[in-house]
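With one protein chain removed, the remaining protein chains of the complex are shown where they sit.
Chain naming follows the written order as A and B, and within any one chain the residues start at number 1.
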Amino acid sequence: MSGFGNTSRNDIWWVRPLLVFLGLSSFIVYATWAALQGEHYAIGPYLSPFYSPEIFGSSPHSWFGPKPSWWPMVLPFSPAMLILWAPGGMRFTCYYYRGAYYKSFWADPPACAVSEPRKTYLGENSFPLIMQNIHRYFLYLAVIFVFFLAHDAWKAMWFADPLTGEQTFGVGVGTLVLTLNATLLGGYTFGCHSFRHLIGGFKDRLSKSPVQRKLYNCASCLNRRHMNWAWFSLFGVMFADLYVRLCSMGIWTDWRIF
Amino acid sequence: MFYGYLDRLEDILMASYETYHHDVLVIGSGGAGLRAAIEASVAGVSVAVICRSLLGKAHTVMAEGGVAAALANVDDRDSWKVHFTDTMRGGQYLNNWRMAELHAKEAPDRVRELEAWGAVFDRTDDGKILQRNFGGHKYPRLAHVGDRTGLELIRTLQDYAIHQKIDVYQEHTIVSLLKEGEKVVGAFGYDREKGLFKVFHAKAVIMATGGMGKIYKISSNSGDCTGGGISLAYHAGAELIDMEFVQFHPTGMVWPPSVRGLLITEGVRGEGGVLRNKQGRRFMFDDIPELYKGQTSTDEEEGWRYTQGDKNAKRPPELLTRDHVARCITREIKEGRGSPHGGVYLDIAWIKEKISNASEHIKRKLPSMYHQFKELAGVDITKEPMEVGPTTHYIMGGVRVDADTQMTTVPGLFAAGECAAGLHGANRLGGNSLSDLLVFGKRAGEHAAVYAKGTKAGSVDDKQLEEIATWVLSPFERESTPTAENPFQVQSDLQEEMQKLVGIVRVESELNEAIEKIKAFRERAGHAACGGNRGFNPGWHTAIELKHMVTVAEAIALAARERKESRGGHFREDYPGKSEVFAKINVSIQKDAAGNMVVKQVPKLKIREDLQQIIDEMK
Partner (left out) sequence: MAKVVFNIWRTNPSGGEFRAYETDITEGMVVLDAVHQIQAEHANDLAVRWNCKAGKCGSCSAEINGHPKLMCMTRMSDMPEGKPVSIQPMKAFPVIKDLVTDVSVNYRVKKSIKKFKPRSPDAPDGTWRMAQVDIDRVQEFRKCIECFLCQDVCHVLREHALHDKFAGPRHMVYNAALEMHPLDIEDRTGDLKNAHGIGFCNITKCCTTVCPENIHITDNAIIPLKERVADKFYDPLMKLFRIFSK
């Protein structure tokens, strides 16, 4: 009754963990590749979410100008590397993803009521996984990022006239993509278990604080579908980068709706 | 490993036993048992609880609607006096008036006490314990938690009890009480796991073993409800009363067959659910008994307003007492106006005509009903009506007890909860059983402790123990005899016959037939045999249990034959009306010196003047 994969389940229990494995792996591969490119991440008013905020960089979206002179020569430079650790950390320490990758990457367990490959188990009770408790700090950063990305979506509604440089309001497909991205990320971030706790869940008597209660209820509502938000926002952000990238490379053309 | 038949038999027939000593021994770990044990432990005596199953699994978990207590949180006109009057009226005045008085007075404190122990009842808008309407209760009186009040109650008691000084014996079965002279001085049992014998010496024993629904085929009761405690007390010489009064709950599931009898809470009707026959008629309006004419509505709209908390509206006839509703349903079915599977329709889905978020409301107020129908019958009660029919639910009768102390007619033996009799008279009101458990569980614990403190430990002679041990092991020896009976078969046949002959509608000829058949069942039970060994052996357990089931069945049938009238839970086709004579008596059952079951009519207790006045004022 023991040994890796042993179970009396007669359904195809391995499909789900396999899909999670494939989904997460393809994201990691794509995101790493895209982050290392260091180019084709902006076009017109659009900025790829992998590169936002652009602290140093060559696009007009950059805060402090191009790559700093003090950047060590040996290290490859990409504006994405300066910031991507924050949303990456958010997802890595996210309660949903933790459960998902412990199963599909680490087979701990491979699926419910299915035997595991190893005998010892430490869980999140000791180093290194005890560090997962840092999640709320990544959450604080992620909340800031949601505002940056919302700002990017706002900026994506203002198109500069190539001749006069005058900014006019407009909506392109890219605008929709970036808006959707910010929305999905908002839904994911504000449905985070830590957010739900910090916004009101820590209290036993929320009836005494009506505003907090409302916020807690909103967070709980998003939290019920946290898994869906996690996946949709993951693919949303990947697609947003891909869209900006392909437009920037001239493979796709952004279609201006009005 | 070679393990021959004789070796095995020798192993099985080892009659050694372990011995335990306690001041108070509580048999049964449902609401009454746990409440009694807590109270006894507070008094500082050593207490043990015998659980037939695991702790917290007793039939109490199945109670749904609520616990009746005149807290007056929802309607401030309520008081113990109204609750007392409702209980007496519901019991057709055969109740032990003193129990009804104590019950009505003490229930509110018992409920508040649960809150102090961690129970989380549903709330009113101003944060108090919410109360709901229920059949026979004049005002909204049932403190509840959705439709899983029993679970809340038993869990609260369980979680409180484990931090008291109480020894808990889980999965132990008591097969006989032990006596020294007239006194009860302990109990003989075995543990289910290994089948080892245990002798519990105790200065006082409290029976809290619940009901007997499982002697009927269609029953809302848990598998444990085989009437064991009533039978144990009877065989120890205790007097039983009111055994003819069995409550058939009007609404049990009727389809699919495997869940037939499973309870549908009265709360469904309390929340506005209505009963209809196959013609769509609300047949409950057709027959409203005299005693309730004044407080029952004849208008559908008014009935709806009542369920929604309108204090000036009268209750709809669906919320009449259970005995009456059950009989009306039986009538509809018998006269061919029933549903396809032999029930009638109970419809809560119709309230969508009245309130906008009906589906959510139903799921919130009746979550386990929704779940139960969805999972077991594939019916969505927010969309379709349920098919319902009467199911054996409760026995008002049981061991006769002193109202104040809960002592039975045998010194040292106490009883509380469903296995005790008196509070409910001829018919119990919904919600009064959970309050019964609390009020009289506490009293039993308290007085058993007092009794134990004032008495010396008794002793049991070995002969008594040997006799019991031999009897308990006898099913193994019968395994290969030609007359051997399959215990499950005997049980199932008994249930079948009881359902047929001593059910909701009774008649002399059938009762006579039943009594004859029960004699034959006693014979068959004596041949019940089992294979296997003593470790967790359901065949063996059932073989032993049959004795108790047959005893209780006989008591019910004899008492039912004795009461030649119709009253409350007892309906005689051959005597359909109430009788002045029987209004003044309780039917009593006791074992005589020769071991025969003797039926007697005993005059009911004379009610105290001031209480009679209260009843008269509220008529």
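General remarks:
What we mean here is this: a residue touches a chain if its C-beta (ideal position, glycine included) is under 8 Å from a C-beta of that chain, and two chains touch if they have at least 3 such contacts.
Since the model is a prediction, treat every value here as computed from it, not as a measurement.
The undisplayed chain touches these shown chains across the complete complex, A, B.
Interface note: of A:69, A:164 or A:207, the residue touching the hidden chain in the full complex is A:207. Residue B:152 is the one among B:39, B:152 or B:562 that touches the chain missing from this view. Residues of chain A in touch with the missing chain: 1-2, 7-11, 95, 98-99, 102-103, 108-109, 112-113, 115-116, 119-121, 123-126, 129-130, 133-136, 193-194, 196-198, 201-202, 204-207, 213, 223-224, 226.
For chain B, the residues touching the absent chain in the complete assembly are 1, 3, 53-59, 61-62, 112, 115-118, 120, 122-123, 126-128, 130, 145-146, 148, 151-152, 155, 159-160, 162-163, 170, 193, 222-224, 255-259, 262-263, 368, 371-372, 375-377, 486-489, 492, 530-533, 535-540, 542.
Definition applied: only the chains that are shown with their structure count from here on.
With centres set at the average Cα position, the gap from chain A to chain B is 58 Å.
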